[in-house]
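A single protein chain has been omitted from the complex, and every remaining protein chain is retained in its original position.
Note that the chains take the letters A, B, C and D in the order they are written out, and that residue 1 is the start of every chain.
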Amino acid sequence: MLLKVENLTKRFGGLVAVSDVSFGIERGEIIGIFGPNGSGKTTLLNLLAGLLPPSTGRVVWKGENIAGARPNVIASRGVIKTFQNPQLFSELSVFEHVMIASFLAFTRIKDHSRLSSFLAPGKGEAVLRARAEKALTLCRLQGASEKSAAELSYGEEKMLGVAMAMMCEPELLLLDEPASGLGNDEIHNLENVLRDLRAHGTTLCIIDHKVAFLAKFADQAIALQQGCKIAQGRPNDVLADPAVVKAYLGRSHHA
Amino acid sequence: MTQVVVGQILNGIILGSLYGIIALGVTMTFGITGIVNFALGQFMMIGAYATWYFTDLAMFPFPVAVALAVVISAVAGLVADQALFRFTRNNLVNGLLVSIGLISVTESVALLLFTTTPKNMDTVIAGSWTLGAITLPRMKVVAFLMLAAVIGLTWLGLSRAWLGRATRAYAQNPEAAMLMGVPTKLLQTGVVVYSCAIAGFGGALYACLFSLEPTLGGLFILKGVESAILAGVGNLLGALAGGVILGVTESVGSLYLPSAFRDAYGLVFLVAILLFRPAGLFGGQK
Amino acid sequence: MKALWFLIPLYLLPLVVKSDTMLTVLIFTFLLSILAVGFNIVFGGAGQLTMFHAAAFGIGSYATFLSMLHFGLPFWLGYLVAVVVVVLVSIVIGWICFKFRLKEFYFAVVTMAFAELCRLIALNWTSVTNGTLGMLVLEKPTLWLPRSGIVKIEQTAAWYFLTLVSLTVVLAFSALLMRSWIGRNFSAIRLNEDLAQTLGIDTFRYKLLAFTISNVIASFAGALYGFYTGFIEPSYLSVTQSLDAIAMVLLGGVSTILGPVVGSMVLTSLPHLIELPAELRVAVYGMILILVILLMPRGIVGLAAGLLKRRAHAS
Amino acid sequence: MLELSAISAHYGKNQVLRSIDLKVGAGEVVALIGANAAGKSTTMRLIAGLKRATSGSITLDGTEIGGLSTPKRVSLGIALVPEGRQVFAQSTVLENLTMGAYHRADRNHIQPDIDAMFAMFPRLGERRNQRAGSMSGGEQQMVAIARGLMAKPKCLLLDEPTLGLAPVIVDEISATVMKLARDGMTILLAEQNAAMALEVASRAYVLAAGAISAQGTPEQLKASPVVAQLYFGAETTDA
Partner (left out) sequence: MKSLFRGSFAAALLAAAVPGVAGAQTATVKIGQIEAQTGPNAIYGYMSSQGVPIAVDEINKAGGFKVGDTTYKLELMALDTRGDPKEATIQLKKLLEQDKVKFVFGPFLSNVFVTVFPYAKQFNGKFLMMGGGTRIHEFVGQPGNEFVIRTWNWDAGPKGFGEKMVDYLVKTANPKKVAMLFQNDSGGKILGDIYEPIFKARGIETMTEYFEPGTKDFSPVLAKIAGFKPDYLFPGYSDAALYDIVRQSVEGNYSKKFFLVRGSTGPGLKNKDGLEDYIVYVPKDFEEAEKKEPKVKHFIDAYKAFYKRDFPYDQAPLCSSSCYDHVYMLVEAMKKAGTVDDVEKIRKTLLSMTYQGMWKISFDERSEQIFNFDIVHLRKGGTKEVVHVEP
């Protein structure tokens, strides 16, 4: 088991945003977490990424509890999170944005001292640039590489967020609503990108409220409601779960 | 010695109310427009010079002069808001730099009009009250009462009256306030103008207490910002309390320690408060 | 690095301009540019609005001179002592500010408070700093040059080249830094601290680094400034000095390599090129500031870069 | 009463609404259903004046209001209960309600109206002096609705009133909406929760990717595959 979440709970004052959630992720798997807005999805992801400390519970990454560790520590172990609404610099190009995310890749370049890269970028820089190109290609952004971030469509902006995360060579990529606000073409594109990522060997954990989108390629789905896990299993099974139907369509569907 | 200390505590409270009136303007402007109006001290300067001009040169009765001074500062505030601050809403750094530009311009105008020679207004209320070894100049006490009244009335107004409700609502949730029909642009302008007007009022009372120089605003804005932060930005009565705490710290501090370090006492206190209560002394938890 | 070509005409200028006054104006422009470059690294780079750089500037000049005075060190070794002092001070203050997660306005105010405390210490620790009377600096920096051996920097021309070379070095350093992994980490922090953390960046450490580097550069400007003017006084550490540098950076273009230099040119050199009565000069300074902030939100260099890009796109 | 014709809107370069036509007649409850980011909130914000349309017109009782500021529209009778409730968290329930009547000139009638609200939402009456921010989500939603009603609107806009609420509370909210409808209030309701929306509405529009993909009575829509597709189906087309 790559990641194991055990009885994770997060309280904000009196509000329980995530309540006693447990699940596991296997290497190479795509896991989809869905639920209506306000069901605690984003909080859960932030707990995994270390942006919030959990109130109780454990997050076990490769056998080691990382709950409460600082986000950069968690990131350096290989768990990277994207943001729902990427903030970008209008004055920097797409390529430069990806290079901003190159730190972890940089630290992993062996036989290359940090000081020498400071004075003469040379080899290490070339490795990073190649990697950035690869991340952009993976995210279907190779053509926009020299564009300024201000010229991107919303879908491209979100893909750039994914490219920046991919630059960190994650073992587990946490995607926060990658499909929200995208048009149909963009969603198609995203689906293809996600398939590529899986082929690339990255384990994915995606949160979304669009069940259909997740159902297409997730190996495992988890439904959240009011911070609680209400169903888990194969996507189609979860979708048929009466509790899920109720959470989504109200009291009853086709009633 | 106790009486000396008590005397200085009282003096600090009085002085602190002057810091407080600027702090009130700083707090309100920051809450509603997202800028720190560093030029508020200049409006205090405008109010002070206007009061001096109307009483000593134009020979108007003092209350008329104060009213005119407040009007002039308010009008100046309106001009500054429409010409400058309107464009820097919610941009801290640009607001800061535009204020600095405005400081240079107003200081320059004051120099042209009044020169660097200090002005000293004719005494409005002479004499002192004595209580044992404690002597308090009457004008200082009156100034304190008036400033505290303005701050108190502002607080009351903001918690009770119609406009105040809008201000409070806006500070909590700008968009929801707009949905209630609060004319937000007007409100932002109104707050900038009001803060300039009360700074002008502070200036009018300042003119009754101290001598005037074109650079007087610079000192008070720093103290005002310190007081506002000390109390917790957004807290109106806290602005007065913050000013008073700063005033007392300085007054009592320079009694026991070298008075040349006077400004440091408040600063050390401020840093300590910010580190241990980042929301300020009276700020809620955020 | 391309930005450095901009400096070449300045190296040739003394061939044409013999005016000592003009060169002096430029020496001050260069010195204040260095200070602004330092500020640009922490603000334009890592997005932290510090108000401490003037204090670092002052500490740089005091510490360099005092270590020369008391330990008999030459200028450059004396400056090394100053670097140690500034690094220690920066780490302590930065540690406090960043540990307590002070941001934006609060960070600005607390660093300003620390800067004021430093100024008050310089002002009142009379036995060491000579307090308000300031310190006369009659020593000059020396340099070893090929052929000429050890040279004392005394004449205007010598100072011109020393300060210009210093500015070039600092600019080159800042350009290298900004495109290195450190600069990229700074950018990530400026973009979004949470994002930076999830990209594996220890934001606390890199903010501290940005703050320290910026202060060390500011102290370099201060050391040179003190020795050029020959007089060090507590007003070096004043808030006004900090604000001036901030104005330069925003005027020239924040987060650009050349912005601080252009801003310093406008605010330091320009007033000497325009004929104005005393009272109006202050007003004009204010007007320039207001107009640039309102009309060119990305500063002069930012605007120029934008125009160039647009033209390139159009063609 | 309220009519949107050929409304388009952009965020930056992204078009979020594509020529929307929408009508709400007096006394009608109209639902606008669609998935997240389909453009529901944008439509609501456009009507309230929080966002400007790129093209098209919005009329209220025949007068064009597309160019007016939000406060102006509020005084003309449009009240939006925004997504995420947006109550004044530091203020009490009572203050929130009073704030709702901010634009009203008839100050004497405010107190009776507040009493009426407390009669309608007894739970709010019990907690009139509690800070709104300290209440549960459902209670906050009620505060927001009551606050919107305090404006005495001609047309009440409800943006996702059931968002993130427990099913029991959702029932309560829909009961409230139905009661308002019975009392003759004109309501435009934007909802993700299609079942709830279709239960209370007399007419509904389905919004997908910024365009109206279907419209009709609840019965018609329940039968149509479009709604089910929205959440479960494969494609969201512009059909």
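Going forward, a contact is a pair of C-beta atoms (placed from the backbone, for glycine too) under 8 Å apart; a residue touches a chain by one contact, two chains touch by 3 or more.
Everything numeric here is computed off the predicted structure, so don't read it as measured data.
J.: With touch defined as in the header, list the contact partners of the absent chain among those displayed.
T.: Result for the missing chain's touching partners among shown chains: B, C.
J.: Looking at B:D81, B:E226 or B:D263, which makes contact with the chain not pictured?
T.: Checking the options B:D81, B:E226 or B:D263, the one contacting the hidden chain is B:D263.
J.: Hey, which of C:L136, C:V169 or C:L308 is the one touching the hidden chain?
T.: Among C:L136, C:V169 or C:L308, only C:L136 touches the chain that is not shown.
J.: Which one touches the absent chain: C:M248, C:V282 or C:I300?
T.: Candidates C:M248, C:V282 or C:I300; residue touching the omitted chain: C:V282.
J.: Mind listing the chain C residues that contact the chain we can't see here?
T.: For chain C, the residues touching the absent chain are 17-22, 24-25, 28, 123-124, 131-134, 136, 138, 229-231, 233, 235, 272-282.
J.: Could you please point out the chain B residues that touch the chain left off the display?
T.: Interface residues of chain B facing the absent chain: 1, 4, 7-8, 11-12, 15, 107-108, 111, 115-118, 120, 123, 126-128, 130, 135-137, 139, 209-211, 213, 215-216, 218-219, 250-255, 258-260, 262-263.
The criterion applied here is as follows: only the chains that are shown with their structure count from here on.
J.: Centroid of chain B to centroid of chain C, CA atoms only: how many Å?
T.: The answer is 33 Å.
J.: Between chain C and chain D, what is the separation of their C-alpha centroids in Å?
T.: Once rounded, the distance between the two centres reads 54 Å.
J.: Spell out all pairs of chains that touch, sorted by label.
T.: Those chain pairs which touch are A-C, A-D, B-C, B-D.
J.: Along chain D, where are the residues that touch chain A in the complex?
T.: Per the touch definition, chain D meets chain A at residues 11-14, 35-37, 137, 160, 162-167, 170-171, 192-196, 199, 209, 222, 228-229, 231-237.
J.: Spell out the part of chain A that touches chain D in their complex, as residue ranges.
T.: 36-39, 151, 153-154, 180-184, 209-212, 216, 226, 239, 246-255
J.: So in the complex, the part of chain C that touches chain A is made up of which residues?
T.: 176-177, 179-182, 184-185, 187-188, 191-192, 194-203, 255, 298, 302, 305, 309
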